[in-house]
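Only one protein chain is missing from this complex, and each of the others stays in its spot.
Moving on, here comes subunit A:
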Amino acid sequence: MPISEQTRDGHLLLQLEGGLTIFQAAELKDELLQALAHAEHRIELNLAAVEEIDSAGVQLLLALKHEAASQQKTVNYSHHSPPVLAAIDLLNLAATLGDPLLIPNAR
């Protein structure tokens, strides 16, 4: 399963693993929709283990963000892996998908 979830500090923490490409996009979309429905306010998506991303993946992240906004929820992306950073950089989407985590979480 490329996605794993746990709850932390009252918000949903999702971990994406492996590819974030057209091959996984359809499946991921459904899972993300579900996760969003479950979440109360905020979802944090940890992208540290994303090994590969293509534009299908990028637009999925964008759409999730929009969708969350329309439901008055927040989606944050964190711990971007190098491939994700490269794509964000190329597409100049740092403002939208960069999401420096606002809450540093008690560690």
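The criterion applied here is as follows: a contact is a pair of C-beta atoms (placed from the backbone, for glycine too) under 8 Å apart; a residue touches a chain by one contact, two chains touch by 3 or more; residues count from 1.
Note that in this section contacts and distances are computed from a predicted model.
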Subject >> Which of "Copper oxidase", "Chemotaxis protein CheA", "Glycine cleavage system H protein" or "C4-dicarboxylate ABC transporter permease" matches, in UniProt, the chain that is not displayed >> reply: "Chemotaxis protein CheA"
**OP:** Based on the whole complex, identify which of A:29, A:42 or A:79 touches the chain you can't see.
**Re:** A:29
Subject >> Per the touch definition above, residue among A:12, A:47 or A:64 touching the missing chain >> reply: A:64
**OP:** Determine and list the subunit A residues touching the chain excluded from the picture.
**Re:** 21-22, 25-26, 28-29, 32-33, 36, 54-56, 58-60, 62-64, 66-67, 70, 87, 90-93, 96
